[in-house]
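Structure incoming, see below.
What you see is the complex with one protein chain gone and the rest in place.
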Amino acid sequence: MSLTSTTTLATMKNTSMASLLVPLCLCFVLLRGASGLGGGSCDRIDRRIRALEPTRRVDSEAGHTEFYDERDGQLACAGVTAARITIQQNGLLLPSYSNSPRLAYVVQGKGSVGVVIPGCPETYQETSSSSQQEQEQEHDERRRGGRRGEERRRSSEGEESEEGQEETSRRSFEQSIRDEHQRITTVRQGDVVAIPAGAPFWVHNDGDGALVAIAVYDVSNNANQLDQTSRRFRLAGGQTSSERRREGESESSESETERGGEESYNILSGFDTELLAESMRVSRDTARKLQGRNDKRGNIVRVRRGGLHLLRPATERVTDEEMMRGANAGAAAAGNGVDEALCLMKLRENVADPMKADLYTPNGGRITVLNSQKLPVLKLIKMSVNRGVMRRNAILAPHWNINAHAAVYATSGSARLQVVSSEGRRVFDGELRRGQMVVVPQSFAVLGSAGDEGFAWVSFQTSDDAMNAPIVGKSSALRGMPADVLANAFGVSREEARRVKFGRGQELAIFSPKSGDRRDMLAAAA
Amino acid sequence: MSLTSTTTLATMKNTSMASLLVPLCLCFVLLRGASGLGGGSCDRIDRRIRALEPTRRVDSEAGHTEFYDERDGQLACAGVTAARITIQQNGLLLPSYSNSPRLAYVVQGKGSVGVVIPGCPETYQETSSSSQQEQEQEHDERRRGGRRGEERRRSSEGEESEEGQEETSRRSFEQSIRDEHQRITTVRQGDVVAIPAGAPFWVHNDGDGALVAIAVYDVSNNANQLDQTSRRFRLAGGQTSSERRREGESESSESETERGGEESYNILSGFDTELLAESMRVSRDTARKLQGRNDKRGNIVRVRRGGLHLLRPATERVTDEEMMRGANAGAAAAGNGVDEALCLMKLRENVADPMKADLYTPNGGRITVLNSQKLPVLKLIKMSVNRGVMRRNAILAPHWNINAHAAVYATSGSARLQVVSSEGRRVFDGELRRGQMVVVPQSFAVLGSAGDEGFAWVSFQTSDDAMNAPIVGKSSALRGMPADVLANAFGVSREEARRVKFGRGQELAIFSPKSGDRRDMLAAAA
Partner (left out) sequence: MSLTSTTTLATMKNTSMASLLVPLCLCFVLLRGASGLGGGSCDRIDRRIRALEPTRRVDSEAGHTEFYDERDGQLACAGVTAARITIQQNGLLLPSYSNSPRLAYVVQGKGSVGVVIPGCPETYQETSSSSQQEQEQEHDERRRGGRRGEERRRSSEGEESEEGQEETSRRSFEQSIRDEHQRITTVRQGDVVAIPAGAPFWVHNDGDGALVAIAVYDVSNNANQLDQTSRRFRLAGGQTSSERRREGESESSESETERGGEESYNILSGFDTELLAESMRVSRDTARKLQGRNDKRGNIVRVRRGGLHLLRPATERVTDEEMMRGANAGAAAAGNGVDEALCLMKLRENVADPMKADLYTPNGGRITVLNSQKLPVLKLIKMSVNRGVMRRNAILAPHWNINAHAAVYATSGSARLQVVSSEGRRVFDGELRRGQMVVVPQSFAVLGSAGDEGFAWVSFQTSDDAMNAPIVGKSSALRGMPADVLANAFGVSREEARRVKFGRGQELAIFSPKSGDRRDMLAAAA
């Protein structure tokens, strides 16, 4: 429903929605060149939208991925693809990158995510022989003297030069530094993680149960110059071990999901083994392992060797600010103030905490908006997210999305939704239940009501500053027009027109259910 | 013809055109992702362009809409659709919004336009019992104390709470405020009005004759993520009452114009009546009226009940500045400085006033340019407008549009135009007469001469800072090259090359006719 994303903020602060519309000038600049995509794809949507379930599942050693049917029409119209990923306990989602940026919402569980921003420094560093104390000392040294300290240290080791200078530094590395890598982000239920196009990432489930996330890829994003599929370029792993189809999925598809299937190998496997070995200065045997042609574990593997040893700060869940300070020091050590902007960009934000809701209607529910004003990396991703929770029988106010499509995923409960096209045709009228997804196209009108168990959803929108226009209620379209215009337009009395305009008073986005339901609702409320 | 839009300014100020080219860097950023559209659509234009007349007409109770054939090829190439709207005296064009931004030029008449910017405050407010004096007092109060004054006043009314807090505020509203809505803009002949994508608007003809406007929709705009048609989402009104086709229009079209036709209802009609009634807190009977399934008046209705009561300042035509100050007070009252940028954006500008012409050639004519530097909302719309008037037999200098297509509509008189494609092929050679439209595609060369009655036009361009390059005259392409290069290129003498370069001296954009015509012309001049 995208639903009041911004409307929301406005209400809580007793300001107008307009403060959130201001970035319109900018955000339109940032919008996707989506016209190309929408070209013909949204035509089909005029006929019928249906609640989507995943149609294809790819099993791996320690988890599975379920793909939503991207040929359904509504996902193509929105220019997105979607998948639900389940990582079993101690499972590792192997590193890959895509030509499209993506946003993922953690539906359940916790884990560690490493997003590698190409060109950024390895700010988590561990020296081999050094004690913790020495590490800190070294850290201070680097903080003061940049990399010079490190180099001085290395050169003082006075190693023999066997194969030229680069060999020396390699040896030096191998001995003084046990490992170094880019920062690691911890995630848990309710977190949104942003992954830019072309940036590889991996995920490790270090929690007690399964880690489940719903991911949406914005394939019509300007950052994607390739084609209208979300391709995964895997840096590791072999052919996927098994694949089960659902619902009579045809075999002739050439979509990405297909590519993600049985014919897919990691990109290293495409290189000549000898050339790869030489380029990496490793043995042919190691290169062959990297290519993983005989690896049957699939895309999600079980971590062996007594768990994954990840270097990171001691506290269970450090704040991003803390991590950024650490990264900052590293970046500063690189003698480079500029790169902090991107290298230190926060990639995660929690949208489930009720205390952080942007809109809250006591008898209706709440909505949390995550746009580029809250998480600047979304300016790059050009997407935004809404998280909504509605009480039983509460009403989702009629509205339309001004500048974005919305892919709505139900995380719990259910809602009855109606979506209306430009001809006034009802293209969707049905229930959206937990695990299902539906697209509400730009400009289409939507109205809904939560089921008896309430309704919770996460909505992925194809603009980093998605806006919507409520039809009734506070700051709505009808409220903005003179009562006399409405009276003449609808052929009603002026008094009726005023009731239409002001019937919902100051309510916004999520309306309380009718009085009869209210007692039940209050009883049901936590 | 887009025609020297900017060139123009340069001349008058004796500066170069370059000051207008500077925003190139920026404006390219803002350009439409038009490549998607242009993909194949402009191929057809290589064969032949013709002067377009409307091909389809939809009649309503108090006016009619004439659509230009969007399947002609040239409009598709430019990525625009066009329609001419006629509203009879006291007619009301019902509120609707579109997935595309649009610009309209008022060819004739006057009226009131209400553009609702979703999320902006209702800055025109009228309290029920208050006299004019009280209103002003209240206005001052709000100006000083923000909305707090209003709320204090409401709460002091001490109403009984029947159905909870929101009910109270609704009642309070109904009694203290007779009506409130967003600002209303008056328009008259020669005005350009900009309507952003997703923003609903309505128009009332409060003049003495018909109100006629030509509207162009930029469907390939980045703001449109939906598809390559300009869809109208109507907020009110029923099925259109009648429709007449012209010129053998085929029945199989699935274009927007079709959708705007007999099968179209307003978006509220697509919702379940009961759910709609509940969401608005109105009776089922009222909801049914809103859905308008039995309304046969069409899209333009006759205002009844003794005219439209519109709350607005006393002066007939207030300046936008005055209106903005008013709105400003309201916005400021909302305790929010940021939202003024968009909410207060001027949406109208007059381009017909001869005193405001940017280019004036005494014996040739004048051009008025309206780009985003003059009307900032055009940055959002990504379109611009030229208004031109040529004397009889004056010459439209040969030129090409650098960064935009131009849809040229003749408002009076006629001109002979020639348009030339990349192969040097003349794709258009004919007259453009009052009421006709022709597209001059980006990069295509154009040259013309006004007819015996002169020529007046308005040109809609698909960039908010459209530029063109004159081939000869001041600041022209040939002027910018060494005479010796031209001599060798054209195989002429150096002296001939200099005549080619300097033949038109300092003339720019509109050239005076040849001497023989001049006497007539001077006689004809006002």
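Order of writing sets the labels: A and B. Residues in every chain begin at 1.
One rule holds in what follows: a residue touches a chain if its C-beta (ideal position, glycine included) is under 8 Å from a C-beta of that chain, and two chains touch if they have at least 3 such contacts.
As the structure is a computational prediction, the values presented were derived from the model and not from experiment.
Peer 1: Looking beyond the chains shown, say which of B:N222, B:N371 or B:S414 touches the absent one.
Peer 2: B:N222
Peer 1: Among A:I45, A:V58, A:L103 or A:A197, which one touches the chain that has been omitted from the display?
Peer 2: Checking each option in A:I45, A:V58, A:L103 or A:A197, the one touching the absent chain turns out to be A:A197.
Peer 1: Which listed residue (A:T81, A:T186 or A:N221) would be found touching the missing chain in the intact complex?
Peer 2: If we include the chain that is not displayed, A:N221 is the one touching it.
Peer 1: For the full complex, which residue in B:V212, B:A236 or B:I395 touches the chain that was left out?
Peer 2: B:I395
Peer 1: By the contact definition given up top, give the residues of chain B that touch the hidden chain.
Peer 2: 6-7, 10, 13-22, 24-25, 28-29, 31-43, 77, 79, 220, 222, 363, 395, 397-398, 400, 402-405, 416, 418, 420-426, 429, 441-445, 447, 449, 462-463, 467-472, 475-492, 494, 496, 498-507, 511-515
Peer 1: Go through chain A and note every residue touching the omitted chain.
Peer 2: That gives, for chain A, the contact residues 29-30, 32-37, 39, 79, 92, 94-95, 97-99, 114, 116-122, 124, 147, 163-164, 166-167, 169-170, 173-174, 179-182, 184, 196-200, 202, 204, 219-228, 231-237, 254, 256, 259, 263-272, 275-276, 278-282, 286, 289-290, 292, 295, 297, 301, 303-305, 308-311, 331, 334-336, 338-343, 379-380, 382.
Assume only the chains that are shown with their structure count from here on.
Peer 1: Which whole number of Å gives the spacing of the CA centres of chain A and chain B?
Peer 2: Going by mean C-alpha positions, chain A sits 38 Å from chain B.
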